[in-house]
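What you see is the complex with one protein chain gone and the rest in place.
Each chain carries a letter (A, B and C) given by its place in the written order, and its residues are counted from 1.
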Amino acid sequence: MNLESKMTIDQLIREFGRSGCFGAGRLATACDIYERMIRDKECTIFIAIAGAVVPAGLRSIIADLIRRRFVNAVVTTGANIIHDLLEAMGGHHYKGHWNIDDSYLYKSHIFRIYDIFVPEEDFMKEDFEVAKMFDEIAEESKGHIFSSNELMAEIGKRLKDSDSILRASHEAKVPVFVPAIRDSEFGYIHWLHASRNPPKGVLQVDAFKEMSDIINLAANSPRMGMIVLGGGVPRNTVQHTAAIASKGIDYAILITMDRPETGGLSGSTLREATSWGKIKAQADKVTIIGDVLIAFPLIVASVLERLGDEFGREKR
Amino acid sequence: MNLESKMTIDQLIREFGRSGCFGAGRLATACDIYERMIRDKECTIFIAIAGAVVPAGLRSIIADLIRRRFVNAVVTTGANIIHDLLEAMGGHHYKGHWNIDDSYLYKSHIFRIYDIFVPEEDFMKEDFEVAKMFDEIAEESKGHIFSSNELMAEIGKRLKDSDSILRASHEAKVPVFVPAIRDSEFGYIHWLHASRNPPKGVLQVDAFKEMSDIINLAANSPRMGMIVLGGGVPRNTVQHTAAIASKGIDYAILITMDRPETGGLSGSTLREATSWGKIKAQADKVTIIGDVLIAFPLIVASVLERLGDEFGREKR
Amino acid sequence: MNLESKMTIDQLIREFGRSGCFGAGRLATACDIYERMIRDKECTIFIAIAGAVVPAGLRSIIADLIRRRFVNAVVTTGANIIHDLLEAMGGHHYKGHWNIDDSYLYKSHIFRIYDIFVPEEDFMKEDFEVAKMFDEIAEESKGHIFSSNELMAEIGKRLKDSDSILRASHEAKVPVFVPAIRDSEFGYIHWLHASRNPPKGVLQVDAFKEMSDIINLAANSPRMGMIVLGGGVPRNTVQHTAAIASKGIDYAILITMDRPETGGLSGSTLREATSWGKIKAQADKVTIIGDVLIAFPLIVASVLERLGDEFGREKR
Partner (left out) sequence: MNLESKMTIDQLIREFGRSGCFGAGRLATACDIYERMIRDKECTIFIAIAGAVVPAGLRSIIADLIRRRFVNAVVTTGANIIHDLLEAMGGHHYKGHWNIDDSYLYKSHIFRIYDIFVPEEDFMKEDFEVAKMFDEIAEESKGHIFSSNELMAEIGKRLKDSDSILRASHEAKVPVFVPAIRDSEFGYIHWLHASRNPPKGVLQVDAFKEMSDIINLAANSPRMGMIVLGGGVPRNTVQHTAAIASKGIDYAILITMDRPETGGLSGSTLREATSWGKIKAQADKVTIIGDVLIAFPLIVASVLERLGDEFGREKR
């Protein structure tokens, strides 16, 4: 491997590809796979997002990928959307430190996510604004029962912040699925909203309604691509969708620190998913054991450099 | 540390406590904390279950803990319940091997979970039986909108297998919450059930309805205990419930292989949760970095030995 | 998996073997392999010890295995022997806590090993006593150039503490190899010893001299067994010895938290060693991803229970 001063990201990645092994070789492979996924016009790209990647700085990168349609569907934890909204409503994530007295933070009304600090005040503002939106949406929708993706679309169209993931998804018509929506601040917000007995009724979200939308999206795709940041429910949902739609995933990139030995889905190998019919045996696939915050920006920067700024994709 | 031939589990754990450090010392601490949790009659014990622990062999241990009310509420992934049902309906989990050709398994209609094999046939039987229950429940309930815990209770009362987690939870009146129910085979079963347009209507599950039940359970508990197997949605739900109910958790045992550095909730320290008001600063707590399948049976066996077979707890 | 009150260790391990998967199944396999290794009278058992297992409490367990000749050769870091000597010379390892101000410990002259505290004073006493032994050995040996195992034998015969690893190895004639002896407090002790220009000369240790002893031991063994606690130099030395002696290892148990992905030897799979001729393709082998302080006492206690207290093995 040779380094030069002022190398671009993709030049380094190509060095990794030529002469780097272990993690370096796999990172280079991931860039190649993502490039092929994007260039394949018949591929619907699902991104599964778990872990606190939005608070940690990937928000505008993800919004940008949505706008370019370098991802065609987002499956995420509720938390990442809540933090997207927190910033959209003027809140901030501050760089802090992990080694601090948490009872001091508690008394100071500051929440910690590893080395990120979030003021309780910013959370409360966001909770209040979203609860108001819930009132509004319930009123407008007159008893409509929502899927998580419909609710995300309703929120997205009300936002103005162009760096927002939900705003970008509204503009690009890229659906955002939140399968465990109740397990997030959305749960609290809904509980608040419902507790105050809104005169125009309580917003209703059906646990299963999103199933048909995401299954149809997969079923109508000639090919499926999957990018997993982390694991958890988002990864499982995308893989399970592929199985129900009788599609095997064709391209897969997994970036995680989870390992197979303890048997959980998050750390399971991509190969294991082949036994379930979720990922094709011949899929173009790679696993990176590493920090999403380092690996994913490198992959995206490398691919943007290869494709150029103008490259765009159609809605799927 | 001294070993003797024919030592009991608790004798070894006490050796770990006296003279073992690193993981051994922490495991001994976990046994002490669980004993104190159980002896504290005013403590409501929540168990959060993620990872494939039911297929891997913990099913009857968990059912037994429910029956003794050594846990008072279960928060779990859908998958663990599905595998509980699979066994309740006559299916099996087979010991296999992780290093096998998964495309061969696929062709053989065998699903793999690390080193466990599950015949597709057993899954189909379970799917079919549960879908039939869904038809039945939809018919009986006449438009009732269910929470995940209500649905689990409905299923539990229909089961006969005394080793079943859902059956035990029905008998002991221990609620089972499945916050991400849609992200599991339940999603597929519901989709099947709904696709065939059941004449008596489709079973409806509200994504948020369980919120008030779990929050009230926490709010009415003088003290809260938490045992986490794995992490993910179940851990987050229990911790988040504590915050919404304005309760800090008093006792916490975390068994996981996830680590804090990548910032995800699953690997976050118990201490971090203090900044959010989820776990009290003075909580009696311990984290074991290790395999749930080894650590949890050791803890339970040690505590059973300490308390004796007759020890029981009341419903909370 | 079924638990009973007052189960013995081996009863639990047999439950793990019957119905436990993931780590539990592998732990049961490790017990079976260790039992077979011991029952195989033609197998020379090498134990490779890295990590701070002696300070953490495994000292008397290892000494006991040596005395029963359930291990026939020890390959270890210098640090584990130093901590064996520290206890033999009256020093102590105290249970402390990992989350403490290390500059406060520094000012208090207390050294920390994760959650173990060691007073500097105990170290100094041990350093002083061992340096005195070095003077003595240099004097007695009159220019003899030592291998690490010869030096360990010289020290072992001077000890009285029956819980000592070196004392037990002297009694049972089980050699102790310390391939990286210089990278430990032995390095400092030797530097002290040499700095004061001992009148009878400086003790000389040849870096390579132990090679022929360990290679011959392997070469003369009909079968080789290997137990690895941790990884590092001790694991590599045992595996490399097998290759040089043109022996493939027949039985292997690896307990570690290291993983293959970053390419280091410590985390490499046992299977990888087959390509080098170090471990036979058909070897009876298992890897446990877990804490040595939990897994190894469980394995030893289970095997002691199976074999009974009287079972002993011959010198090899």
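Quick notes on this structure:
Quick note on the criterion: a contact is a pair of C-beta atoms (placed from the backbone, for glycine too) under 8 Å apart; a residue touches a chain by one contact, two chains touch by 3 or more.
All figures in this text were calculated on a predicted structure; none of them were measured in a lab.
Across the entire complex, the residue among B:169, B:184, B:262 or B:275 in touch with the chain not shown is B:262. Residue C:190 is the one among C:190, C:223, C:247 or C:306 that touches the chain missing from this view.
Touch with the chain omitted from the figure is made, among C:25, C:156 or C:179, by C:179.
The set of chain C residues touching the chain not shown comprises 50-52, 55-56, 79, 98, 102-103, 105-106, 110-116, 145, 148, 179-184, 187-188, 190-191, 194, 204-208, 210-212, 215, 230, 232-233, 236-237, 240, 244, 257-268, 271-277, 281, 291-293. In the full complex, chain A touches the hidden chain at residues 1-10, 12, 15-16, 19-25, 27, 52, 55-61, 64, 93, 95, 114-116, 257, 289-295, 297-298, 300-301, 304-305, 308-309. Although one chain is hidden here, its contacts on chain B can still be listed: residues 21-23, 259, 261-263, 289.
As a convention for this text, only the chains that are shown with their structure count from here on.
Chain B and chain C have CA centres that are 38 Å apart. With each centre defined as the average position of its C-alpha atoms, the distance from chain A to chain B rounds to 26 Å. Chain geometry summary: the mean Cα position of chain A and that of chain C are 46 Å apart.
Listed for chain A are residues 259, 261-263, each touching two or more other chains.
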